[in-house]
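Yeah, one chain of the complex is gone here, protein chain that is, but the others are all in their spots.
For chain A:
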Amino acid sequence: MAAKKANAFDPEQTLREIEDKFEMLQVLNEEGEIINKEMDPGLSDEQLTELMTRMVWTRILDQRSISLNRQGRLGFYAPTAGQEASQLASQYALESEDFILPGYRDVPQIIFHGLPLEQAFLWSRGHFHGSDVPDGVNIFLPQIIIGAQYIQAAGVALGKQKRGEKSVVITYTGDGGTSQGDFYEGINFAGAYNSPAIFIIQNNQYAISTPRSLQTKGKTLAQKGIAAGIPSVLVDGMDPLAVYAVTKQARERALNGGGPTLIETMCYRYGPHTMAGDDPTRYRTSETDSEWEKRDPLIRFRKYLEGKDLWNEEKENEVIDRAKEEIKAAIKKADAAPKQKVSDFLNIMYRGEMPQNVKEQLDIYTEKESK
């Protein structure tokens, strides 16, 4: 009898059943072959080429940013190589009216959503002109506080709902971000209000040095959405077609009143956490690095496109040359930004009437600065 009772109540079994359901979705394998025709989003030749162009352009931006940082010509930089499919294919599934709340590594997405490159550079350098988002570009600033963008995304999504807008919100965090309270609050609020939000976890395996296994006992990060009652997906984050397909589907679901979706993209950051002294050799082995590099999104997408006669070395070189020129021009523009003054900072503190203390200090600093 005792044994029967135990069988009737087996939470471990329930957990196993849920966890086992999360298989990593893939459309394009590492050899660049379509292995899941049903999930193939059916992008046109032009779209496929455009997506590849963006990924190559961003890889060059990453390489140049790292070297500019080393030369002291760029400030804060969080490398992106390895995450191009996760970042750019998800953004490519959006429309310009959709709103992006990025993490600090998600600068490529907001550039393709309309932030001028020179502003991205100024943001990196720590110049306020970089953060002055042009009107009509639907992005928020890269978030520094891990996970904070998740609950803010729920707010933007609820606002869209209240305004009756036919668009969605997308936000990004990393594997570490899923441990923050804001993460749970964000997916839970958006679920409770059934708001049009897409929550992306870019699982690049390490939160600075802390491995994914230390963040949670959960087998996947995607399964965290189940507790919030929202559709949740685990996808190969180095497969641009799979990332595009799941994001597109999440967007359509949100627009059709299906509420938020949580997407975990499995990927890897080849570089350090940021350029400010992180040394990945302290916490990763080169064997792990090279295993992930074999799954590189550019390699497999290049093979796929070459097979369709849509891509070749010449095309790639064109993109590389153009990227380098655009980066050079943007750096030149960024160099021309005026030196920031304390009076500038005082002036942007409040939108409404300037408080007495700020007004007084503005007079003092303006006089000092005029000398």
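FYI, a residue touches a chain if its C-beta (ideal position, glycine included) is under 8 Å from a C-beta of that chain, and two chains touch if they have at least 3 such contacts; residues count from 1.
To be clear about the criterion, contacts and distances are computed from a predicted model.
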Omitted chain (choose from "2-oxoisovalerate dehydrogenase", "Dihydroorotase", "Small RNA 2'-O-methyltransferase" or "NADH-quinone oxidoreductase subunit K") - UniProt protein name: "2-oxoisovalerate dehydrogenase"
Contacting the left-out chain in the complete assembly, out of A:Leu234, A:Ala330 or A:Leu346: A:Leu346
In chain A, positions touching the absent partner: 75-76, 104, 125-128, 130-131, 144-146, 176-177, 179-181, 207-210, 214-216, 274, 276-278, 282-283, 339-342, 344-346, 349, 355, 357-358, 361, 365
